[in-house]
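Of the protein chains in this complex, one is absent; all others appear in place.
For reference, chains read A, B and C in written order, and residue numbers begin at 1 within each chain.
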Amino acid sequence: MRSKYTISQFADIAEAYPVIFFDSYGVLRNHRGLIPGAVETMDRLRKSGKHIRVLTNNAARSPAMAAERLAYYGMKDIPASEIITSGATTRHFLEQKVKHGKVAYLGTATSAEYIIGAGLEAIPISEVDFERLDEIGAVAFLDDEGYDMNVDINLLINILRRCQVPVVVANTDLLYPTTANDVALATGSVARLAEYVLGRKFVKFGKPATQMFQMGLDSVALDMPEVCPGDILMVGDTLHTDILGGNTYGMATALVLSGNTRPESAELEIEASGIIPDYVCPSIGQ
Amino acid sequence: MRSKYTISQFADIAEAYPVIFFDSYGVLRNHRGLIPGAVETMDRLRKSGKHIRVLTNNAARSPAMAAERLAYYGMKDIPASEIITSGATTRHFLEQKVKHGKVAYLGTATSAEYIIGAGLEAIPISEVDFERLDEIGAVAFLDDEGYDMNVDINLLINILRRCQVPVVVANTDLLYPTTANDVALATGSVARLAEYVLGRKFVKFGKPATQMFQMGLDSVALDMPEVCPGDILMVGDTLHTDILGGNTYGMATALVLSGNTRPESAELEIEASGIIPDYVCPSIGQ
Amino acid sequence: MRSKYTISQFADIAEAYPVIFFDSYGVLRNHRGLIPGAVETMDRLRKSGKHIRVLTNNAARSPAMAAERLAYYGMKDIPASEIITSGATTRHFLEQKVKHGKVAYLGTATSAEYIIGAGLEAIPISEVDFERLDEIGAVAFLDDEGYDMNVDINLLINILRRCQVPVVVANTDLLYPTTANDVALATGSVARLAEYVLGRKFVKFGKPATQMFQMGLDSVALDMPEVCPGDILMVGDTLHTDILGGNTYGMATALVLSGNTRPESAELEIEASGIIPDYVCPSIGQ
Partner (left out) sequence: MRSKYTISQFADIAEAYPVIFFDSYGVLRNHRGLIPGAVETMDRLRKSGKHIRVLTNNAARSPAMAAERLAYYGMKDIPASEIITSGATTRHFLEQKVKHGKVAYLGTATSAEYIIGAGLEAIPISEVDFERLDEIGAVAFLDDEGYDMNVDINLLINILRRCQVPVVVANTDLLYPTTANDVALATGSVARLAEYVLGRKFVKFGKPATQMFQMGLDSVALDMPEVCPGDILMVGDTLHTDILGGNTYGMATALVLSGNTRPESAELEIEASGIIPDYVCPSIGQ
């Protein structure tokens, strides 16, 4: 098969785009800490006047907490206002579409802030009263922690067999890395299992769905009113989320090989998936 | 299971929304012609100052041709500028993402206008020269007519086994009605078959993907700059496209029972799919 | 749509078949206890010389324990030798295909008897030593109890990312009833989730796969050497397992409405699934 890409230096390709969207984990940092050279790269981009946003499939933390975490690792100048989480798009949906009732959720108490922030009452799945299911206005998959899989997934399935309410998934990732070699089931896997056994379709947030890209673009438009997707470079380490979503939204896309996609298998994965980034770079530090 | 909806009159629910998006087939007209009362409803909405757009999963016709067709059936006052087709979102993608090369397509010559309109050269799959595949910059599924399924799908599959280029699908509908009782395979079915046998992911346009909603909102924003999804009522006859997509985008949604979803099975289909419209109406004429 | 079935009395249709295979849960008993009239029906079938087997998607109990349980509920004359479990077909596979090594499993200690019965060593997933993965000869999904979903599914996924060994699923059921209204995830759901996130294919046992039918036929052939699938009536309450598998194996099939498939939705489910039983009966007691 004919290959269409060569390896580029990130600094070279970033020049042409006034706006740059970064995925966080695997791009800015990984399990070892910050990607070497990432701080210098971000400084240089800021100085040259680029608009920067971080788009992360995560509903476990608020943008403020995500900013703190990046600062803790050494990337100190990304304000919460430049971080778009899939939790924030979920909150936006809940605000628009759920007018009343409690939102029953799977996740940590921290993740429930996205429900409370929408002006709604959050209740863990384990505390739902089956005698009062008419109180439930929506069900949300927020995080893979904060509940007991042995019990609470069955509760959720039985609630949904009785209740016809919107179901939202705040993160469609299937797995996330826990060490260099190990992974754990992410929220998207559990939601997919529930969809499959129930035969239903849930409303899903997080890349590759395009709401986060739109929220990022709307945020940049406050400073750069004429911005359009063609002005933006989406930088990510995952073909099925960052690159597929970025391509679909009409942005330029750069795959970095510092995270999920490894240098030795990048070409094969691109060929096999048919998801083709405009650029491939070793990392944003190079 | 607890049911959450009652049957509403379309006139009553439309009042609360300054912007109304309509699907076309099954909503404005069906195989018998215009939906009874549809012209009067549209007149009334215009007079009360509503912003109207028609969003149709169709790349077989340009917006101008779609407007002519509605006029032919008797709905004369919908201008092409208020019609958003999935072909138009596809054209937009091709403009942004395909810089050079020919776009090989499955579809009619008319559907290829969406390629040409993006400033690119269109070539039917059947005319692709296997000795010069490096000329091909993208592959597009546009329409279910205009080619020979016996030959051209195999050609397309063999081209994609050799070429690593973006593949776009201009309409993800699986079937479309041809008479009251009969259906035919739509473009989305053929694209899905190709994805499945190749193990790849294509870039897809048309509801429920949200690009058309965004294009509709951007178009309304020229006249109503502060418009947001919560201002919009999406009216459709199909749960998996109009209602799922509308809900995901954060718009209010109304299911009409004049097309794909029949009155006798609506409740069951809503329960079974978990795709829940905010309103259900017999038709836009009632 | 044209309907092809009428409701039959079980006694009438059983007459024509010298061999009858029964599913257990939903057919012989349900959450309330034995199906009314089931004991009398079985007595009558025995007296008229029918060959009887019970085929159950279950690896949680041995055939002897399954026989005891039926006896406890009041059906005393079904010997263990007439009960075929999906655990038994799994054990058969392990005997034939896994020559050495430990079999790491998800399930209860009781379910592990199917591994030990194959002459192999069983080790719970939670006790696998990641430093000695070369000891592992196969991985088995046996039961939905006996392990901690929060921890052990991730362990299993990380083992399979490192080890290239056969993976067997002893029961492909997705859900099982726990009360009249409630269900719980069965082994097949958890296995499917693991297949999905790993992108692999496991070896699966239990109806609709045909190994259990073959094991049932082989068992009957000891007494009735010329038996062929056309001699057998498969009686079940679930379209996707009992009826689909029975049809595929070439047996006559009878759907009973005393379990998973309810009288009010039977016709719709048959139409929707395209899985068509030869007969439909209220229960085996009628």
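Please note the rule applied: a contact is a pair of C-beta atoms (placed from the backbone, for glycine too) under 8 Å apart; a residue touches a chain by one contact, two chains touch by 3 or more.
These numbers come from a predicted model, not from an experiment.
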{"item": "Partners of the unshown chain among those that are drawn", "value": "B, C"}
{"item": "Of B:52, B:116 or B:153, the residue in touch with the unshown chain", "value": "B:153"}
{"item": "Touch criterion as defined above, residue of C:83, C:140, C:186 or C:244 at the omitted chain", "value": "C:244"}
{"item": "Residue among B:7, B:183, B:222 or B:268 that touches the chain left out of view", "value": "B:183"}
{"item": "Hidden partner chain, residues of chain C it touches", "value": "1-4, 92-93, 96-97, 133-134, 160-167, 198-204, 209-211, 214, 229-230, 240, 244, 247-251, 270-276, 278"}
{"item": "Residues of chain B (touch criterion as defined above) contacting the omitted chain", "value": "148-150, 153-154, 157-158, 161-162, 174-175, 178, 181-185, 189, 192-193, 196-197"}
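In this text, only the chains that are shown with their structure count from here on.
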{"item": "Set of chains whose contacts include both chain C and chain A", "value": "none"}
{"item": "Relative orientation of copies chain A and chain B, as a Cα rotation angle in degrees, nearest 5", "value": "180"}
{"item": "Rounded Å distance between chain A and chain C, as computed from the means of their C-alpha atoms", "value": "40"}
{"item": "Chain A and chain B: spacing of chain centres that average the CA atoms, whole Å", "value": "27"}
{"item": "Centroid spacing, where centroids are CA-atom means, of chain B and chain C in whole angstrom", "value": "44"}
{"item": "Where chain C touches two or more other chains, by residue", "value": "none"}
